[in-house]
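Below you'll find the structure I mean.
Note that one protein chain is taken out, while the other chains of the complex remain in position.
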Amino acid sequence: MIAKDTIRSVVEKFGSEREHLMAILRELETLSERNVLAPTVLEGVAEEMNLPPSALAGFVDFYTMFKTAPRARYVIRVCKSTPCHTSGAINVLEAIGRLLGIREKEATADGMFYLETCECLGACSVAPAMMVNYDLHGNLTEERLASILQFYRAGASGDGEGCGPETSAAATIIHDERQTARLLAHIGRVDPGEIARYREAGGYTGLRRAVGMSPADVVAVVKDSGLRGRGGAGFPAGLKWSFVVKGPMQKYVICNADEGEPGTFKDRVLMEGDPHLLLEGMAICGFATDATVGYIYVRGEYRRSIDILQRAIDQARLDGCLGEDLFGSGFSFDVFIKEGGGAYVCGEETSLMNSMEGLRGYPRFKPPFPGQAGFQGSPSTVNNVETLMSVPMILQRGAEWFKEVGTLSCPGTKLFCLSGVLNRTGLVELPMGATLREIIDVYGRGLREGSHFKFAQVGGSAGGVLCEDLMDLPLDIDTPMKHGVTLGSGVVLVCDQTTCPVDFLVQTMSFFEHESCGQCVPCRVGTAQLHHTARRLAQRTAEWADVEKMRETAALMKKTSLCALGQSPIMPLETLVKNFPAEFEAHCRADYGCAACDRSLGRYYTASSH
Amino acid sequence: MTNSIREIPVSEAFFIIGSNTTENHPVIASMIKKAVIHGGKKLVVADPRKIEMARYADIFLQILPGTNIALLNGLMHVILREGLHDAAYVQTRCEGFEALEQTLQKYTPEYVAGICGLADPDQIVAAARLLAAAKPMALYYCMGITQFKSGVNGVKSVANLQMLLGNLGVAGGGVNPLRGQSNVQGACDMGGLPNVFPAYQPVTNPDARKKFEQAWGVPSLPETPGLTIVESLNAAIDGKVRALYIMGENPVLSDPNQHHVIEALKALDLLIVQDIVLTETAEYAHVVLPSYSFLEKEGTVSNTERRVQLMHRVVEPVGDDREDWWITQALANRLGAQWDYRGAEEIFDEMRGVTPSYAGMTWERLDRELLQWPCPTEGHPGTQFLHKDRFARGLGLLTPIDYTPPAEEVDPEYPMVLTTGRVLEHFHTGTMSRNSRILNEIVPGPYVEIGPNDARNIDVSDGEIVSVSTRRGSLRLKAFISDRPKANVVFIPFHFREAAANVLTIDALDPACKIPEFKVCACKVEKVYPREDVR
Partner (left out) sequence: MATIQIKLNGKTVECERGQTILDAAAAHGVRIPTLCYHSQISRTGACRVCAVRVNKTMYKTACTEPVAPGMDIVTVDPEILDMRRGILNFLLAEGDHNCLYCEANGACELQSLCFEHGIDVPPPSSAPRNLRVRDVSSSEGLRREENRCVLCGRCVKACEEIQLSRVWNFAGRGSHTHLTTGIRDLLGESECVQCGQCVQLCPTGALSFQTVLGRGQAWELTSRNSVCVYCGVGCQINFFTNREGQLVKAEGSIHGPNRGHLCVKGRFGFDFVQSPKRLKTPLIRKEGQLVEATWDEALDYAAGRLATIKAEHGPDAVMSFTSAKCTNEENYLLQKFMRGVIGTNNVDHCARL
C-alpha cells in the first residue's frame, strides 16, 4: 500500500505538471515492489496532480509497461518480436515454465516472478532476449535462465545495473577494421562514463565550433553535408532545421530515442556507448534552431541507457558543456530525459510529443508540423539518435568530409543491426549503399552451419523482406524504395529455411495489432483484421481469397491511415507474398503441414497478445 | 452583467466571488473553465466553501461568510499601496477616489486576513497583484455578494475594485452579477419593483408618472414607493396589507424565516396564488389560478447579460389553464379596466413604447437577431457591454465602504456559521426540479454539508442525522461530510420542503434594498442519537 504522503512527495519531486506523469507513475510502480499501479494510487495521483481520473485510466492503459493489477517483485518480459521469435522465444517461455511453473500473465506463488511477453527489447543480436524488471539478458538458454533467476532470487535489484554483459554496448558492436567507424569510433575505446575521456578524444569541439558561427551557417553546413534522418523516413536534417519557426518563443530539440522497430538496437548502443556525442549533437541542433532546451525521449525499457545519459548530462552540466552561456558564446542549452512507457507508436514524432506531455501516445495530424507547433505547442525539432550524433563530426570535419562516403543522395555512414542466423551478429557501421551480400558475407561472416539463406528482413517489421535476387541492391534510403522495400532503421534480420513466411507474417501482424494506437479507423480495425486473417492462414483455415483480401485491406490502410504505423503492414505483407507465393498457397490447404506455424499456434500464442 | 457571455474568451483573468458558478450557472462556468484550463487565463476565487471552481483557481481565498467587503477592501488597499490601479482611468472616468483611499487605509492584508479567517495575509497581496496585472479582468459574482444585510455595499465594493483597475466599459472586463432566475433581469426591467416603472424610471419622478399616466390612460399614478416582499409580509402581520396577489412565486420556501412567512400569509384577508402546481404557498391561498408553464407560452425573457430572447410554445397546455397575462387582464377588466390584449406581442409593443432600453426591439427582430438592451431604436444593434466611454451617471462613483459584521455573529450557544444556497441538480424551491424524475433521482433529498473536523467534533459520520438549530428554528437532516466548507461553517441547500433551510435563516435586511441575509447566520449542529429502544 502506497500512502498518500508518498504520492504527494513523488509528485513534488518531479513536479505536478502533466508532462511529469510518466516519471511519477514509474517511480510509484517501483515503490510498489509488486510492479503495480493500484487504483487507489492512480486516484491519489489524479487528485494530487489535479487531473481527471479518466486521464490516469486512459494513460496507464495505453502504455503496456504499466499494470493496475499486482504482478510480482520481478516482471520477466520475454521478447517475442520477429528476431527473438525466429531465434526461439517460445523455447524461452517453455523453459521459464519448467523452471518457475508459470505461464504467460501468471505469477509465482511466492510473489517473486511474473511472466509476460513484450515486443522488441533492442537486444536482437543476442536473441532470444528478455528483461527482468529493467535488466536486459540475451542468448537465453535453459541453463542461463536458471542462473539468471537465481541471481534475482538472491536479491539483485533489477534496476538496469544487472544487465547481462552480452548486452553491453561494447559487446554488441562488431569489431571489424573494414567498417567505416565514425559513430562507433569511441565505443569500446572511450569510457562513456567520464566526460574527460570524451573531451580528450576531441569531444565538444564540434559544439565549440558551432557556437562560434551563426545559427544560419550551422544549418547551412548540415544542409551541405546532405545528412538525412536515420530514423526511417530519411528527411534531410538541415532542411528540417531550417523549417523551424523563427521568433522569440520557446523552442525545443527533441531526440527521438524511442527505438522500437523490431530488430533495431543501434540507438541503445550509441546512447550507452557514447552518450556525450548525443548531447553535443543536440546542443548544436539547439544552437542552430534557437532552442535552449532539449529532451531525449527514451523508451522506458532502456533503463540502462537512461542512467548512462543522466550521468552524462550531470557531468556535462558541471563541465560547462550544458547549461548557461556555453563556451562564453551567450548560448544556453540544457537537456532533460523523458521516458516512454512501452508503446512503439511513440516513435512517431507527434505521438512522442503527446507522450512527453503526459497524454496517450496518439499521433497528431500534420500540419502543423513539429517545427511549427510541437511539444507544448512550441516549435520543436525532432531527430533520431543516430542523426543527431552525426552532427558533431560534420561540424568538426566539415560537410565535404562527411560526404566522402555513402551515395550521392545519401551521404555518410549507416548503422546496420545484424541479427538472425549469422555467424556474427551485432552493430556495424558501413557507408550508405552497402549491399546485403557484403553485410552478410563480410560482417556477418556468412550464415551459420546448416542454415541456408531464405530471406532477410530489412528495415524492421515496417520494412520488407529481401531474397537472393536483391542481395546486391545498394542499401541507402532511396534505392530500396524502388524495389518495394525500405532501409528503415537499418535492421538486417537474416532468416533461414526453418522460418515459415506465414508464421513470420503472423508475428509481424501481431506486432502491428498490438502496437496500433487505435485512434484512426483503418489502422485500428485493419491491423486486427490482418492479424486475424494471417492467423487463419497459419491455421490452414484460410483461402487464397483471404490473402487477396489482406492485400486490399493493407492497401486501404496505406492510403487512409493517419500515421506511418497503419501504412506499414503493406510492405512486409506484399514482399512476403510476392517472394513466397507457393508457401502461402500451400497454407491455404487444410492438409498442409507446417511445423513452424503449429509451434507458434501452441499454448503460448493462442491468447491474444493483450 | 455589464458585459457579455461571449466576451469570456477575451478576459485575461477572472475574479469569482460569492458565486458557486459550476452549480448555479454551469454553462457560464464551463466557458470560464475552458478559458482557464485550456486558455491559461488566471482565476481568483473567493468563497467560504471550496467549490469546484476553487480547483482551477490560481489563488483561492476561503473567507468566512459575510466578509466580502473586508476582502475587497483589502485587495484595493494592496492595489493602491503598490500603485497597481489604473490611475488614468480613475482620473478621467471616476470620482470619489480620495474618500475611498482614506477608507481603505486601515484594510491592511493582516487586518483583513483576521476578519476573513485567512491564515496567510500574503494570499491577499498575491491575489491583488494577479488581478491588477491581468487586463481586462472580469469580475463575476452572485448571491454570495448580495444576500447580506450589507448586500448593496458588497455590490458597490466590487464596482469600486473594477473601477480602480479600469475594467469597466471594456470588452472582457466588467462587473458581472449572474442572475439566478430565467427572467429576474426582465422582471426588474419591467418594473416589477416597488420604486420604479419599467426601465428603472422612478415612481417618485413626476415626469415619469406623467408619461405612464398618459400611456396607460389613467388619471394619476401613486407617487410613493411601495413595499418590498419582506416588508409586505411584516405589514401583513401588522394588518396593513390585507390582500396579496402572487404570480409564480413560492415565498413559503424561498423567503427567510419560514415561520414568519406563514404567519403573514395566514393573516391575510385575500391570498391569490397564480401558479402551475399547488405550491407550499398556494396551500394558504383563498383563490388559486392555474397558469401556463413556460413551455406553453409565447413571450420574451431577458437573460443575465441583458439579452432579450423569444420563447415559443413547445407543448400544448393542460386542462383549463391560462396564460398569466390573460389572468391579469381578466382581473383588471373586472376591476374596471378595459384592456384588450389578444397576445403577448401586443403587450410587448406597448411596453417598448414606454421602456426606452427596449424601444428598438420587435419580436420580429428578436427572432433573428442577438439583441441586448439598451436598444433604443429599431436601427440600433443593441449593447454588448455597458459604460463604454462614460457611465450612465457621467463619472463612475467610487464609494467608500466599511466592513460591517453580519447581523448575527457566533456565540457560545450558536457557535457555527450557517450558509445556504443551491445545488447543481435543483433549483430554488424545487417546484420544477423536484418534479423532474432524473434530477430527483440524482439528488433526492436534503442534507447539511459539514467539514470533516467539525463532524468529528460532534461525533457524526457521513449519512447520520444531525439537528441544525438557529434562534428561529431547527431542522433534522443527513450530514454530508465534505472538505468543501470552511471550518466551523455548514451549508444547507434550500430546495427541500421537508427540510426547508429558511426555517433557520435570519430575516435581517439590507437597509437600502431589503435583501435578506440568507448567506450567514449563527447556528448549532448536534448529533441526533437514535433512541435506545429503536436499536
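Think of it as A and B in the order they're written, each chain with its own count starting at 1.
One rule holds for everything that comes next: contacts are C-beta pairs under 8 Å (C-beta built on N, C-alpha and C of every residue); 3 or more make two chains touch, one makes a residue touch a chain.
Values in this document were obtained by computation on a predicted structure and should not be read as measured data.
K.L.:
Among the chains you can see, which ones touch the chain that has been omitted?
P.N.:
A, B
K.L.:
Looking at B:Ala159, B:Ile246, B:Leu418 or B:Cys523, which makes contact with the chain not pictured?
P.N.:
B:Ile246
K.L.:
Where the complex has a chain not shown, which of B:Arg179, B:His387, B:Arg484 or B:Lys524 is the residue touching it?
P.N.:
Looking across B:Arg179, B:His387, B:Arg484 or B:Lys524, the contact with the absent chain belongs to B:Arg179.
K.L.:
Quick one: say which of A:Ala528, A:Ala564, A:Ala586 or A:Leu601 touches the chain that got left out.
P.N.:
A:Ala528
K.L.:
For the full complex, which residue in B:Leu84, B:Ile229 or B:Ile458 touches the chain that was left out?
P.N.:
Residue touching the absent chain, from the options given: B:Ile229.
K.L.:
For subunit A, which positions touch the chain that isn't shown here?
P.N.:
39, 42-43, 46, 52-58, 61-62, 64, 68, 343, 360, 365, 367, 513-522, 524-529, 531-533, 536, 546, 549, 552, 556, 559-562, 610
Just so we're on the same page, only the chains that are shown with their structure count from here on.
K.L.:
In angstrom, rounded to a whole number, how far apart do the mean CA points of subunit A and subunit B lie?
P.N.:
60
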